[in-house]
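Every protein chain of the complex appears in place save one, which is left out.
Here the chain labels run A, B and C in written order, and each chain numbers its own residues starting at 1.
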Amino acid sequence: MAAQHGTAAGRGNPLDRKDALLGVMLIAPTVLIFCAVIVYPLVSALYLSLFRIYTPTLQGNFVGFANYAELAGSPEFWRSLLNTAVWTVLTLTLQIVFGIAAALMLNQAMLFRSLARSLILFPYFVSTVVAVLVWRWLFNDLYGILNHAAMWAGILDMPLDWLGSMPNSMISIVLVGAWKYFPFVVIAVLARLQTIPEPLYEAARIDGAGAWSRFTDVTLPQLREVLVVVVLLRAIWDFKEFDLIYLLTGGGPVIATQTLPLMVYKEAFGLNEMGRASAVAVVMMLVMLVFMLFYLRVNRAQDQR
Amino acid sequence: MSILTKGDLTRRALGGLAAAAAVAAPGVASAQARTTLRWWSPQTAPAQREAYNFQIRTFEEANPGVRVVFEATSDEGYPAQMAAAFASGQVPSVVTHLPSFAVSNYWQAGLLEPFNDVIDMIGPQNFYDGANRVYEITPGQYAGTGIGNSAANAMWLRRDLMERAGISATPRTWDQLRDACRRMQGGGVFGVPLPYGRNSMTSLVFICFVHGAGGQIFTPDLQVAVNSDAFRNSLEFYKSMREFAPPGATSYSWGESLTAFVSGATATGIYTGRVLANVAAQNPRIAPFITAHEYPTVSASVPHWTFNDFPSVMIPKVAPNMPMAKRFAAHLFRADGYIRQLHAAPGHVLPVLKTISAMPEYQANPIIQANRAAVDLMSTMAASGHNLGWESPRHRPNTKAGQVIASHAISEAVQRFVINNEPIAQVVSTTAQRLETLMRA
Amino acid sequence: MSNPDYQVRFDKVRKAFGTAVAVRDLDLTIEGGEFVSLLGPSGCGKTTTLRMLAGLEFPTDGAISIGGRVVNEVAPGARDIAMVFQSYALYPHMTVAENIAYPLKKRGVGKAERATRVQKVAETLQLGALLSRKPRQLSGGQQQRVALGRALVRDPRVFLLDEPLSNLDAKLRSHMRAELIELHRRIRRTFVYVTHDQLEAMTMSDRIAVMHDGALQQFGTPAEVYNQPANLFVAGFIGSPAMTLLHGEARDGAFHHPAVTMPFGAPVSAGKLVLGIRPEDVTLGQGPFEACIRLVEPTGHEQIVALDLAGGASLIARAVPDMVLRAGETLRWSARPQRLHVFDATTGQRLAVTMTEAAAA
Partner (left out) sequence: MKRSILGGIAFNLLAWTVVFIVAFPLVWMVITSVKPQFELFRIPPTFWPEQITFEHYTRLLFETPFLTYMRNSLVLSSATTVLVVGVATLGAHSLVRFRYRGREVLAQLVLFTYLLPSVVLLLPLYLMMVWLGVANSLFSLVIAYTSFALPYALWLLRSFMQGIPEDLESAALVDGATRMEAFFDVILPQALPGIISTCLFTFILSWNEYLYALVLVNTDAARPLTTGVMSMLVSAFNIEWSLLMAASVMMSIPLIIIFAFLQKFLTRGFGAGGVKG
């Protein structure tokens, strides 16, 4: 605790100064790299968003906030924002629900549990490219096993267009996103579950709690802290997700699954509009920042209660 | 920094960024200049890579001390990669196989070296007549040249399936095509692998249909022309073909479309001559039954319109060691290597030099020999082919064609009408608006 | 007997964390070879004081010296001290032997000599059989001895012990107390011992420094601290059960409280006073005062009795085990005047006031 406060105290002591200097030296590489790979590009993005710039030459004119004004009036931008929100909320919800359920399951005694754990966690570790390729192969209209299994089972009589039309394509990316990332929730929740003391459950059982109320009254409150962090991290990552959506649907049909990162990419490299792309990116960051601050605040308020 | 000496602050929007790149690029370049040329292409099938390696080897042997590095790009990825390369000044020496409209776009931005020297080295008289017309954006100067021709919208048919369905005549009109598809569809086989995806193939193929209806995207002086009956007709027809395309056609691009026909899942195909090589390799069972034709149009009175990608060669203006880069570009047309390159996918990339077409070495390929009729047809088609960068002989070259394709304005029009069922008037007006914005930008 | 090389001095030492003051103007001289406890409730500044002495915190003002040399700017490792932590702070990835040898290694002691010295310490502390174990394989008491061993092995000038016994059970704790006393007697180094447990402080220390709210309250032998508490805080903090403190006033040569009136032995100026009575100084069953029994707690060898006095005050007394006491009964009591403590109610300081026997009311 002492270390948390002592900025002013004892600054006169050369030992203390030496220590502080060492501390600064240890953090220096981090700060340097941060400045180079994050701060500098970030500032560039802010700066570029005020220009109208042709990407290949990086030449253009200062236009002030015209790019932002254009965005505000662009239905494509609002649609992309909406898509981003829909995708993030849906896939995140599924990740959390599946993640908790799978973690509870894997925390029970079962045959070959560690093999089961490995298999469940694996989707998180295969690269997005592999995941997308495999799913595109499963979804394939002509030779895909999903269509044929469904037709064989009598669920479908014609192959389904999983990726090319709405709402299927949104559902598909949400499902693949959930499949790919729910193991992250499993890892975190499983780690926490193992530390919940058994007496808590015994006490609940003595108090006559059934399985469901043991879950809601004992397990969930214990998981709360972990879930707060996991939700935050996953929300940010899902919001930023590019590879998976770009490789699965490319944003289509039309722009039905085009999220903001895809829009940035399209503006910057498809349309060579670096300025507008940067403006979209800046707005995207602002949205996330607002979300994050709001979220942290709500959680702090709950902590205090 | 150089921002002040260069003057014109408003134009140098990127200030430090651009200056940094400008300062750094020559340093990097000079380090590489002595030895290395970088060659980019999106055409990277293994057999093509082998041919490229041969051309590189012969060039390196002829020019000691020079090293050529081949670097693959891709049809969907090249805009970003070229943008990054131009922005940084670290450009490839020679870029091949990009569509001609990409070349004209970069030319317009002043990023390319005039190609006249290279054309002179190859010999202007050896080209098919008018082969370089599409690259003459500034009169008297060429932005690049074609490295090949392609007939990207050849119609491929399965004679065995036609026979089974009782069709003897090759479809000439849209109605005949649709009728044939209806009769051949069934038993796991679909009619056409037409693309309905949000990608460049859908845009490019649909442009073929607009011309097949007697229309155009832009007028010869490059005014937006989509608000026309021809455009609407082609949308209607394209939509009516959806039921004969596999369900996943909503995300089809070249690869899926080709594979669908080659694997036997569709009764007709739309692609270049690469079909021949792929069938031979992957599904030889159907090889005896496939034939190539010009794609039908709305009626016999509307002439065929062949989509020629005009796979190009270009040299960025800031490419290091310019004389050597030009020599290498010309070297790519030397008969021994060029024929190998063409043979890597027989019928896919067609020669731009009439001298080559006539050579027995070129004719000697077994696939070409087995499919003489198809290859000859495609050569003829390609020679009179066009694309969005140059829609007809009367058109001015359209330097914005690359952005039009990349914006997906056209493929989105298809998707809006076919998949989303939006009213046709709304689709047309939105598309017209977007195209106008793009042309103005 | 005191060895000036081992002397520890705090000279006007102040420590602030931001605006919070943890230690204020501490003047304290610990003689070489002395066993001194820093005693006080948690948050009183005793641990900060110890950490400053160790060099883990730096004083905001003032000087700390060891053996006559100011060590404010000397790194912890160069102060020739050893420290035993409340958590023991054994290095979990090292064996017991490696743990004990670590300080020697850091001082460049050769491998062979390290081994012999570790062996010797291990024998002293009966750790011989445990040398190749890891800390997590040891019981709490064993870990405690390893921590001690790690301190001992270097033969430092000053031992710092931060509540080293608080994690042990009662029986082991009393055993370790005896061992520590024995150890100190044998090696005669300065021990600075932080504790909040007055029993430890009273039984082990040569002198006790009682701290409260960052300030030193009293520094004296256990007997001084117990028998002559310097102020109300020390009076209330030392002793269990605690001293009864009656708030009254000096008037007409006597201490007046609704339940107790007692004449002073010498004239005292009028004013508010506090009279302190230790439980063992109360005699129940006879005397000038009256009280009502509220609660009786027999402990076996005695009884602790809580009594209600007139005016709402409460009195704690000890009684012999066989005395018959019933809650609710009223009885008479007296207190030995020469054992009473008088404090100024406003300053809280002890007053040198004597009392005499009170007349029966």
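In this section, contacts are C-beta pairs under 8 Å (C-beta built on N, C-alpha and C of every residue); 3 or more make two chains touch, one makes a residue touch a chain.
Just so you know, these numbers come straight off a predicted model, no measurement behind them.
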Quiz item: So which of the visible chains would the left-out chain be touching?
Solution: A, B, C
Quiz item: Quick one: which of C:89, C:181 or C:215 touches the chain that's been left out?
Solution: C:89
Quiz item: Looking at B:90, B:104 or B:399, which makes contact with the chain not pictured?
Solution: B:90
Practice problem: Specify the residue from the set B:158, B:198, B:348 or B:395 that touches the hidden chain. | Solution: B:348
Practice problem: Determine and list the subunit B residues touching the chain excluded from the picture. | Solution: 17, 20-21, 23-25, 27-28, 31, 38, 40, 42-46, 69-75, 77, 80-81, 83-85, 87-90, 188, 201, 253-256, 258-259, 263-265, 274, 278, 282-283, 345, 348
Practice problem: Write the list of subunit C residues that the hidden chain touches. | Solution: 51, 54-56, 75-78, 81-83, 85-87, 89, 91-93, 102-103, 106-107, 150, 160
Quiz item: Considering the entire assembly, which residues of subunit A contact the chain that has been omitted?
Solution: 3, 6-7, 19-20, 22-24, 26-27, 29-31, 33-34, 36-38, 40-42, 44-45, 55, 102, 105-106, 108-111, 114, 116-131, 133-135, 137-138, 140, 142-145, 148, 151-152, 179, 187-188, 190-192, 194-195, 225-226, 229-230, 233, 236, 240, 242-243, 246-247, 260-261, 264-265, 268-269, 274, 277-278, 281-282, 284-285, 288-289, 292
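In the analysis below, only the chains that are shown with their structure count from here on.
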Exercise. Provide the labels of all chains in contact with subunit A and in contact with subunit C.
Key: none
Quiz item: Measuring centre to centre, with centres taken as mean CA positions, what chain is farthest from subunit B?
Solution: C
Exercise. Specify the chain with the shortest distance from its C-alpha centroid to the centroid of every protein C-alpha atom present.
Key: A
Quiz item: Between subunit A and subunit C, what is the gap in Å from one C-alpha centre to the other?
Solution: 55
Practice problem: List the centre-to-centre spacing of subunit B and subunit C in whole Å, with centres computed as mean CA coordinates. | Solution: 90
Exercise. Could you list the positions in subunit B whose residues touch two or more of the other chains?
Key: none
Quiz item: Got the subunit A residues that touch at least 2 other chains?
Solution: none
Exercise. Write out the stretch or stretches of subunit B touching subunit A in their complex.
Key: 10-15, 17-18, 21, 79-80, 82-83, 86-87, 106, 109-111, 196-199, 246-251, 260, 263, 265, 403, 406-408, 412, 415-416, 419-420, 441
Quiz item: So in the complex, which bits of subunit A are touching subunit B?
Solution: 44, 47-48, 51, 53-62, 139-143, 147, 158-166, 249-255, 265-266, 268-273
Quiz item: What residues on subunit A touch subunit C, complex-wise?
Solution: 2, 5-10, 13-16
